[in-house]
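Heads up, this is only part of the complex; the chains shown haven't been moved.
Letters are used for the chains, namely A and B, taken in the order the chains are written, and counting of residues starts over at 1 for each.
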């Protein structure tokens, strides 16, 4: 069986494991007050071109989103997000559990459009009953999106400009950021993101770490009192250095980007193989998630040897499937998939 | 100036005021433990044909909705509601502030369709990632809806049956219930509602009271510990007897229904007058809220003498307006409106 189910099916990149092993019996202070965390912070600041940024490591994506959004919003505010946004669909109501409404915007292959964000805000304040409504207090986007698509620099600049004009922070969920940065078509670097977003997180769980996300706040006074907030959300790891060791490794010798490139390369090989048998991708994703609409007959044939997910319900005659690569994808598994497809 | 802006622009029905005045200097225990409240509870039980119902008086609609929904839902559950539902649009995030997501359904002139509710629930449990999503834990509808429309008995029976099959409570927001019960086209009585809903409230604020809503729970064990919940939501009136006196009066000599009929009668006169000048109602509302799409020229003409609200943004050439009648609407004001329209 070859598996393209998700990008969190293995443990960590071997180099990460090696460093964890190597440092295992050292004694360090807890909660991130250790030298490995300090090193990781420095490396991330450097990679982002943000020497003054606050970098805080958390364990997982949902808890990072919930902590950041809870910390940023005033009580009467909600968070704008695409209808398909992870916080709106797949976090079990974590945002609402801390008291805030997710205000949904139409999604375009997972992305929001600046003009629609602007219209939402304008309509809100134009409505005479707006004090009875939830004020848009920040914008959440994911990059890559839940569909693997990417914002262009131009699109992100438009969102950033709008958010700053409207004084609402722009927050980027970068659970798969590594796979976005590595995409050939992407014109956005890490320093671009640090310049355009007000906060973002660099995903580790899906990109080479055992677990962990690096929250970056270029202007730290945007979210003071971060430490008690993280603790209150149950997101403060006692052995904080585990996060430090991992991220210091990921940001050494370009490992983070190298892993990203590997996954994207394998994903594009898969896309190309489907194209060759006449199946265009269902979504124009340049990253590690690929979606295809196939006849059920073909799906069933593949399924005997390849593991993947349905995307949405199975149709009567054809259905959409998702295949995901990662830093750990073996090229020979992709070879076999290509073979299966082209000889099918 | 004649006013059709809303149904909460006056104080209370004169008979309600008379009773408040009459009992003003009596001393009674607080928080609803007084004989007037006991009397009002009995009268409402009788009107609903529910001798065992729990009846609890609260001050306003938003706080009633927030208290009920917070009390019914488990932490991992959300409330299903039409996209246009009051709790989704006009309660400033009160539901989310107590930790719960509003799960939206398409609206059809303010109503939800049983088959769409069912599909939502089925899709939810069919999705393999459902433990990452917010479970539908109850259904909220308003009757009349925010557009003045009414569920038919058949529609309400379908919703009720579905909710009982799925073990999710059906809750009806009856802020304007009196105007719904009084509509000629309505085939739903108060006992019908008490039989089909798991909880509902009978609105007083918009139907003759100074303020107040009567929450009715036909099977009280559905929401035990109601008292501390009401207190926790800041919704427990110290001088609870004020609510008792008012509702006892509203449910004496059919006052509640008589007021409803008066308002609906005046609303239909307005609808008829618009029809006569060739303007069909924008929404098929048989109750006290009427919506019309008019040329702006006509709107501006009316506006010099008549107060009403725009419904949505003003258009370039024509716009939608809302006119609302109430127990307090003076027939002579409607006469004047009719005159204005027909001579315009």
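Here is the rule we go by: a contact is a pair of C-beta atoms (placed from the backbone, for glycine too) under 8 Å apart; a residue touches a chain by one contact, two chains touch by 3 or more.
Bear in mind the structure is a predicted one, so any value in this text is a computation, not a measurement.
Peer 1: With 2 chains in place and all of them the same protein, how many does the whole complex in this file have?
Peer 2: 4
Here is the rule we use: only the chains that are shown with their structure count from here on.
Peer 1: Taking each chain's centre as the mean position of its Cα atoms, how many Å separate subunit A from subunit B?
Peer 2: Roughly 42 Å separates the two chain centres.
Peer 1: Within their complex, state which residues of subunit A touch subunit B.
Peer 2: Those residues of subunit A that touch subunit B are 75-76, 78, 89-93, 96-102, 123, 126, 128-129, 131-134, 309, 313.
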